[in-house]
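Here the complex is missing a single protein chain, while all its other protein chains stay put.
Entry: subunit A
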Amino acid sequence: MFVLVEMTDTVRIPPWQFERKLNESIAEELNKKLANKVVYNVGLCICLYDITKLEDSYIFPGDGASHTKVHFRYVVFHPFLDEILIGQIKSCSQDGVHVSIGFFDDIVIPPESLQQPAKFDEAEQVWVWEYETEEGAHDLYMDIGEEIRFRVVDETFVDTSPTGPSSAEASTSNATEEVQKKEAPYTLVVTMCINFYSLVSVVVYSVSEIAPLSQGTDCFKLTMKQSQNERSGKGEKQSFSCGCSVF
């Protein structure tokens, strides 16, 4: 989930901070500049790991502050492809389920990546997994606050640095153009659809029992029985714990 990124930067220390230890001032400045910010094509910066090298500090004419080139390592949130993560459902909309992991919210599950068949319930504004068994269809709702496991499929970085002055027409209609579209600088596209395809056969699962996961919650543990496995020739019992509520 987290990676170490080596970076270099020139840090400016103003004169009134000269009495403090240089390392502390530099660490504070770097954290002030990078913590909780997304760096393009790198990820969400968390905090400073360490300072590897400090070059000489220079004072330039006209500016009383010292400028120091620093080589440092920063802890960055950047999950790799196909990594499994656990998060909570924040909201559901037509374009998918939005998941959050507390410090990072721009995670979206597009409708195609939900367990099929899935439909969007307009009344409750939630996505529903319609699970068919011999007994009938079980509707598993994706409720807000439920914990789910997902796999990272794709990531998108958007350069949100300010653009220059726009053309003449835009400047005339300034009242309506005030609110610019805020794009998330870093988005993760994830999936909940895990395909259990082996080389030879399609593995079919059927629900053999539904048991409460823990007392007092709406979460149920579905025990799936593998009905056919042509390669090994025997059924296996495996269980999923999905963060679903069964009504």
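By our rule, a contact is a pair of C-beta atoms (placed from the backbone, for glycine too) under 8 Å apart; a residue touches a chain by one contact, two chains touch by 3 or more; residues count from 1.
Here, contacts and distances are computed from a predicted model.
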Should one name the undisplayed chain from "Guanine nucleotide binding protein (G protein), beta 5a", "proteasome endopeptidase complex", "DNA-directed RNA polymerase III subunit RPC9" or "Septin" using UniProt, the answer is "DNA-directed RNA polymerase III subunit RPC9"
Only one of A:M1, A:I59 or A:V158 touches the unshown chain, namely A:M1
Using the touch definition up top, pick the residue from A:L22, A:V42 or A:A65 that touches the left-out chain.
A:V42
Mind listing the subunit A residues that contact the chain we can't see here?
1-9, 28, 31-32, 35-37, 39, 41-42, 46-47, 49, 71, 73, 75, 77-78, 80, 82-84, 86, 101-103, 149, 151, 194, 196, 198-199, 231, 236, 238-240
